[in-house]
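Structure record follows, encoded as structure tokens.
Here the complex is missing one protein chain, while the rest keep their positions.
Naming follows writing order (A, B and C), and every chain is counted from residue 1.
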Amino acid sequence: MQKLGEELRNRAGQKIVDPEYLLFEAPREKVFMTGSEVVKEAVKRASVDASVSYPITPQSEAAHLIGELWVEGYVGVYFRGESEFGVMSELAGCSMAGARTITTTSGPGTLRAMENFPMWAGSRLPIQLVLMARGINSPLSIQPDDLEVSFLLDTGCMVWYAENAQELFDMILAGFVVAEQPDVHVPVVNVINGFFISHTRESVMLPPDDIALPPYNPYKAPMPPIDMEMPPGRFLRDPFVMKSNYISYATHTSWQFEVRAAIERARPYIKKYLGGLIEEFGDPESDIVLVSTGTGAAQAKEAVRLLEDEGVKAKVVKLKTIRPFPINELREAVKNAKVIFVPEFNVVGWLEREIRRYLYKHSDAEIIGGPRVAGGMTMPPEIIAKDVLNYLGKEVKHVY
Amino acid sequence: MYYVAKVINEECAKYNCKQCTLFCPEPNTLMYNDEEHHAYVIYDRCKGCALCVYVCSDLLKRNSIEMVMAESLEEKGVSK
Amino acid sequence: MATLGPSHYSPYPVAVYENILPPPPGKALLLTEVVDEEVAMREAAKAMLTRENPTIFPGPQVIYAWNEEAKEKARLIRELAEVLGAKIIPMVDYRPKYPKIDPEKEINPNHPNLTIWHNNIKACIFVGVHCHYANVALKIIRAETDCFTIALCSNAGHEDAMITLRDQHSEELKKFIEIAKEVKKEVK
Partner (left out) sequence: MSINIFKINEELKEFIPQEVIDLEEKATWGNPKRGVMDLPYAKELLEEHSLCAGCPESMAFRYILASLPNPEDTIIVNSTGCTSLVFPHIALHTVHSLFGNQNAVATGIKRTLEWRFPDKVKDVVVLAGDGATVDIGLDCTLQSFFRQEKITTICFDNEVYANTGGQESGTTVQGHVFKMAPKGKQWPKVPMWQLAIDSGCHYVVRMSVSSPKKVEQVVKKAIYVAREVGPTYLHLYTPCILEIGLNSDDALMEMRDKDKERFKFFEYVSPQAEEVIAKKKEEGLL
């Protein structure tokens, strides 16, 4: 960071601006690009210190593009790691040494890397992972399917879910800002449905690329960075904490609660920088509610429009964050609901489980897990509308 | 009840070797007193492995260290 | 032992599960209430001046002379201890210490309760401890002891302390010392 006249500039020479200015006030121009290209545009404006990549469909392109930013001087450290396990470990090293870091992965890569995610959280590393969800099961599929997200829910990482490329752009920038708050300081996983977002073009509004987020300050982190520049000099990140190491089991308990507490502390920052943990669409008074996330929410919105043509009023509650879970927001949003549908892009219905858990004894609505598609199937809004119409006992006119 | 190493100061002072201080596995446990020319043991830190006795007696044939019951030591903590 | 809260099988109360979050900028947290900084400082001083064996636990960020602010803060902490009649027991680092700590002279984030029990400390101030370790320690103290905890944090504060003051730097410490002097006259 250097001062030029009155202006602060980052090491790429971009003018440093307040996150609020970058996210909400800076003039924006319309461009037409894919989700992968949008990742590059966000990273370009984020004063990123380090990124490590590994190829896997569908996230490879986003990872290449971050490499181009490194060549152009916008990213400090960039290379291809040996595997997702290696990559996530290398990023842990970068983050511990005081870097703002981001990477991307998908499907089996997420599971290959899995041991690292609770380690990131327990080590209080504000690493950002853009997860382009794809199938993980055998038989193999490279197609969109977000079952992998369920594995991340209890790692101690924040999990956010973007509906489209625009939201992904804003969430990546907000992700750094929120995750790096000293009282939060845990990893953030920004999920999109692979291919649907990563490989399709849509119009996105972007601020200028000569402004950027303030650089990360590791000396405000809840643990000292590993650089021999901050006391205590004698500092291990992170020791085994168990009784055979002459300390109490209580430390591990307290430490794990602290990581979860950190996620809770993110709530006011998320409200500020994402404008809320949920978004509502459709008739606010409707007792038919479609709760979904990401592409599922986008399709549900289309279904609400179709239902409107049939004279049925419905609304969508889109969850922008899964961790922290928008508990109070969801309860408030469904307080008039008679029926809740949960469209999902996986076979297990992890989002339905989450919703049932948080609405138990807080809602009398019937909760219907579905419709569900998997393995790369699309979810036409018609099938959502059909489920609703069937439930209402109405005639289904559309031909499917 | 456990054994710790004890340097026999007069014996040790005959040599200027310091070998035991290097081979002791414990940090800051077997130190050297330059004024009196002998090694000394911080008893609180000694785990009683007797590797120093092997070095002093078996390898160097100097017999300047012995193992003693910790309770038998008059001075606590440091022996100089 | 603290009451079982939403954290269920753990004996640890965790403030965020009771919807207690750190105070917003410019404010402080007094138990569960968001209050003005002066109010919290007065209550903190009162707790330290009226409870048994008040103790300040300085952490690595103020123990070591690694920058000018740390040097200034160390001087102020010494002054604060004198005004409050408090002992100083340092948290020199965060390691699980082998073979054990001397609870009379040290506090460790892995079992801060040992030091508090041993010295019968009924009010304490955390200052210069990295946030993660302060939070780990404060949760254990809240569960295991009846010590009144006060956090002087240079970042966003600690909701698991009974009083937390955020964005505390040298200027704020000076202000706290002045308030402590006033309160001292009042409680006598």
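A few points about this structure:
Everything below uses one rule, namely that contacts are C-beta pairs under 8 Å (C-beta built on N, C-alpha and C of every residue); 3 or more make two chains touch, one makes a residue touch a chain.
What you are looking at is a predicted structure, and each value in this text was computed from that prediction instead of being measured.
When the full complex is examined, the chain removed from view is found to touch A, B, C. Among C:16, C:29, C:47 or C:77, only C:77 touches the chain that is left out of the view.
Touch with the chain that is not drawn comes from one residue among C:18, C:102 or C:146, which is C:102. Across C:64, C:126, C:148 or C:176, the residue that sits in touch with the chain not pictured is C:64. By the touch definition given at the top, chain A reaches the unshown chain through residues 49-50, 52, 76-77, 79, 81-83, 85-87, 89-99, 115-116, 119, 123, 224, 226-240, 245-246.
Residues 58, 62-67, 70-71, 74-75, 77-78, 88-90, 92-93, 95-99, 102, 105-106 of chain C touch the missing chain (whole complex, contact as defined above). Mapped onto chain B, the interface with the missing chain covers residues 18, 21-28, 30-32, 34, 39, 45, 47-51, 53-55, 58-59.
Following the convention adopted for this analysis, only the chains that are shown with their structure count from here on.
Distance between chain centres (mean CA atoms), chain A to chain B: 60 Å. Centroids of chain B and chain C (each the mean of its C-alpha atoms) stand 44 Å apart. Listed in rising order, the residues of chain A touching chain C in the complex are 124, 181-183, 185, 220-224, 230-236, 239-241, 245-248, 250-251, 253-255, 257-258, 260-261, 264-265, 267-268.
Against chain A, in their complex, chain C makes its touches with residues 7, 10, 12, 14-17, 21-22, 24, 60-61, 63-64, 66, 92-100, 108-111, 130-133, 135-137, 139-140, 143-144, 154-157, 159-160.
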